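Complex shown without one protein chain; remaining protein chains in place.
Showing subunit A:
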Amino acid sequence: MSKAATSLPRSIGAHAVLLTYTVIALFPVLVIVVNSFKSRNAIFRSPLSLPTSETFDLIGYQTVMAQGDFVQYFQNSLTVTVASLFFVLLFGAMAAFALSEYRFKGNTMMGLYLALGIMIPIRLGTVAILQLMVASGLVNTLTALILVYTAQGLPLAVFILSEFMKQVSDDLKNAGRIDGLSEYRIFFRLVLPLVRPAMATVAVFTMIPIWNDLWFPLILAPSEATKTVTLGAQVFIGQFVTNWNAVLAALSLAILPVLILYFFFSRQLIRGITSGAVK
């Protein structure tokens, strides 16, 4: 980080802007969490007040636990997210390594082709994907979701990681080759550790849309056994009556795992995002 001299007013100004933004960004989340601990009446009467001893109510959480199989939904969400994340990082990094390290005909075209998915949303292909899954008998399986999310995450992963891998010193890789390391060992032992911050960045940007997605679970895997948390929470939203306690409780619970994963990656993430500016 640069320690350039900054004047006090400027620094106060910058902090004021950042704090305002933080408050705005966190406010909805806070409202959800706070209201999930209140009784139904209290939610509607004064949505912004904190729960008091009278309005405090765990009914939402009780409903969530009693209704449906929320533990199962959580497991499904975690399985899908973690597995997709793993494949995106693994294949993304490998493709990025090949693109940045080896000279072959059509290298640039291949890179562009792989990055195309950043601009074209995968949802445009939903019908074709559904037909494909039906044909291969993968409807209502977690595998279907993992495959789709892996495809969805790869373009950005390849794009970001290949930029970072180009910066890894050629001499280092060549030293490894002279020492007799295989290309796989060079990739896993020399290059991957050096692009760890970039991997964390990619992981966070890949993970959150997958966890929050409602579209593909609804279309590809709506069965009870394969429901994800976001889809599971929908049972409380009815056409006529919505069980707000349960919806808010389910959403609050759904934040937790992402939050944990985020803390897990955050140090690397911050390094990954700032490294471009520092170098």
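As a convention for this text, a residue touches a chain if its C-beta (ideal position, glycine included) is under 8 Å from a C-beta of that chain, and two chains touch if they have at least 3 such contacts; residues count from 1.
Heads up, the rule we're going with is that contacts and distances are computed from a predicted model.
*Asks:* Please identify the absent chain by the protein name in its UniProt record; candidates are "Succinate dehydrogenase", "Protein-arginine kinase", "ABC transporter ATP-binding protein" or "Septum site-determining protein MinD".
*Replies:* Protein name of the absent chain (UniProt record): "ABC transporter ATP-binding protein".
*Asks:* Which one, A:L90, A:I120 or A:L172, makes contact with the chain that was left out?
*Replies:* Counting the whole complex, the residue in contact with the absent chain is A:L172.
*Asks:* In the complete assembly, which of A:L190, A:V235 or A:V258 touches the absent chain?
*Replies:* Checking each option in A:L190, A:V235 or A:V258, the one touching the absent chain turns out to be A:L190.
*Asks:* List the residues of subunit A that touch the chain left out of this view.
*Replies:* 169, 171-172, 174-181, 189-190, 193-194
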